[in-house]
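With one protein chain withheld, the remaining protein chains of the complex are depicted in position.
As written, the chain order gives the labels A and B, with residue 1 at the start of each chain.
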Amino acid sequence: MFDKKKLTKINEDKQKWEETTLNKTLERFPERKDKFTTGSGEEVERLYTPNDIEEIDYNEDLGFPGKYPYTRGVQPTMYRGRLWTMRMYAGFATAEESNKRYKYLVEQGSTGLSVAMDLPTQIGYDSDHPLAQGEVGKVGVAIDSLADMEVLFDEIPLDKVSTSMTINAPASVLLAMYIAVGEKQGVSEEKLRGTIQNDILKEYIARGTYIFPTEPSMRLITDIFEYCSKNVPKWNTISISGYHIREAGSTAAQEVGFTLANGIAYVEAAIEAGLDVDKFAPRLSFFFNAHNDLLEEVSKYRAARRLWAKIMKERFNAKNEKSMRLKFHTQTGGSTLTAQQPDNNIVRVAIQTLAAVMGGTQSLHTNSKDEALALPTEDSVRVALRTQQIVAHESGVTNTIDPLAGSYYVEAKTKEIEDEAMEYINKIDNIGGAPKAIDMGYIQKEIMDAAYKYQKEVETDERIVVGMNKYKVEEETPKGLLKVDPAVGEKKKEQLIKLKQQRDNEIVKQKLSSLKKACEGDENVMPYIIDAVKVYATLGEICGVMREVFGEYEQSVRL
Amino acid sequence: MERPIRVLVAKPGLDGHDRGAKVIARALRDAGMEVIYTGLRQTPEQIVATSIQEDVDVVAMSILSGAHNHLFPSVVKLLNKEGIEDILVIGGGVIPEDDIPSLKEAGIAEIFTPGTPTTETIRYIKENVKR
Partner (left out) sequence: MELDKRILNGDKRACARLITMVENNEKEGIDIVKKIYKHSGNAHVIGITGPPGGGKSTLTDKLAKELRKRGKKVGIIAVDPTSPFSGGSILGDRIRMQDLATDPGVFIRSMGTRGNLGGLSKSTQSAIKILDVYGADYIFVETVGVGQSEVDIVKTVDTVVMIMVPGLGDDIQAIKAGVMEIGDVFAVNKSDLDGADKTALELEMMLDMGFKDDKKPKVLKVSSSKNEGVSTLLDEVISHMDYMVDTDKLQKRREENAKVEILNLVEEEIMQMVLGKTKTGQLLDEISKKTALRKTNPYDGKDIIVKSIKE
């Protein structure tokens, strides 16, 4: 990118500067630390110059927004055209209450819904299952059947909103329910917009809401790819998630490496199932974390975009430009929030919001300050949303595209993360792909090593977390936290009893048995699942049939 | 020879966030303890059966899903039903301060909230094991 002669001169001048100016200062005023590191523990140089990015070729490595390799962004105008989608993840207790919260968020200017489901729903159990005890409605809304989905989206026109559902193992069942609700509202499948997370590999790695073993899980995912490419073309069929990998303690480079390795596994599975890469790849989307190290995070998003574009083009021979674009949702880092002095979390979230926006995110959820303590209250959710709005309208960072590009540090860091992530992908390829590497516990162990290192650094005060290991104060117990009514579980149980009395149980049985046959064979299971949800077969019944045929996943742990 | 303290690190309920449990498992190991780690989705019955067979000194549970008010006391109740009173039961996770008094009343000896250094948990265990 630079003239060779000039680079030599800069290098000479830098050496001169180090020997004279710098060393004089260092003698009198040593630096605060021997070694400066990023939030991920990577060493950072004192000063970056053009020499650190001499190998970067502007046209090849950076290019222009909306053009390969998309380092500078996936759209030609980015936020000058349209701001990112401010999508707040919400949902708790019952469908009625969540519905109210969604309507509130839409009124407040939220432009997309994001549905949180409770753990029994995520693991395919109805609210009356013994393992659901104490969990119903706790971390999200409890969905047992289509009846709950109808209430959840009551008076919310599905042709107007885009809905993201954090659902993985039973993603096909919830998508089927969404399609059925749309149909009842008179909205046809091809008009539905939204995303299902549908990323089982990171469940095995980091998040834990898996049900079935790897093979049938991958089949369910490719069935969704195929069904949607034909029938629900505007639906994002998967959100390949690094978020939870990072939450589990990974570094930024691991977040990119492991997430893209999972992405590769999905693409390979779909190609193997006979799908055309350019038919399904444009509907793939990603989901990343935003931590506090602003410049490292911005570099991370840029690196991920460039690397994925190359992988799609070079490894999978994608021809459609849309297949090469890495679109991503961001959530600010839950694990960066402190239970101590929770107000400080507002500042952290603001920095993380800046990172996501300067990194070119397509949508963003900002965490609320009280989330290290409990589920967020309406007030704290509002502040979190306002944070996005302030960055959007007041900070000025949205005025120009990819504003940190050209920073010697950010460009060098982008390259460094890209290289390190690629190294992980190569290692995983050598093992035989992400599913195998997960089975062996390799990925989990790499993440755990990073998490434990971080924990030790905090405990030895090598790393400062404000309010936690430094600048501490005596605090009063925080008041006014959100509480979920423990009676929700009982209420849901009663509803289930009623549902099973009111529906046509004979037809439910028929549909479930057809589904079973489809699972045993190799037909696409989506139409069968849609048939079953329409007659009000419950989530637990449908997943129960699949458990019978597919078996259950066994966790791989290497500590 | 000083005998190692045996600890069952358990994840009750459906919550899949095991970073905290794994970090504490490693920290306890590095503090010279024998840690029995049983993975995700443990029922109170499994936790109690395991504590008996493994003859542990401590049961350390972690929950981030909010189901602690139900699951923690269930474990203590079942232990007591088996006539076991010499196992130290502790808990950790995203647990609101308001819930702590009732959990302690139910027999959870101590609750460790986010940000607690592992050294603090180790110290607590060493000082409070019952046998």
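The rule is simple: contacts are C-beta pairs under 8 Å (C-beta built on N, C-alpha and C of every residue); 3 or more make two chains touch, one makes a residue touch a chain.
Small disclaimer: the values here were computed from a predicted structure and weren't measured.
Of the residues in chain A, those that touch the hidden partner chain are 213, 440, 551, 554-555, 557, 559. Remark: the residues of chain B touching the chain excluded from display are 1, 3-4, 6, 25-26, 28-39, 41-43, 45-46, 49-50, 52-55, 82, 84.
Simple rule for what comes next: only the chains that are shown with their structure count from here on.
If each chain is reduced to the centroid of its CA atoms, chain A and chain B end up 30 Å from each other.
Contacts from chain A toward chain B in the complex involve residues 119-120, 122-123, 125, 130-135, 138-139, 203, 206-210, 247-249, 335, 338-340, 372-375, 448, 451-452, 455, 458-459, 465, 468-469, 477-478, 481, 483-484, 486, 555, 557, 559.
For chain B in complex with chain A, the residues that touch the partner chain are 13-19, 22-23, 25-27, 29, 37, 39-41, 43, 65-67, 69-71, 94, 96-98, 113-115, 117-119.
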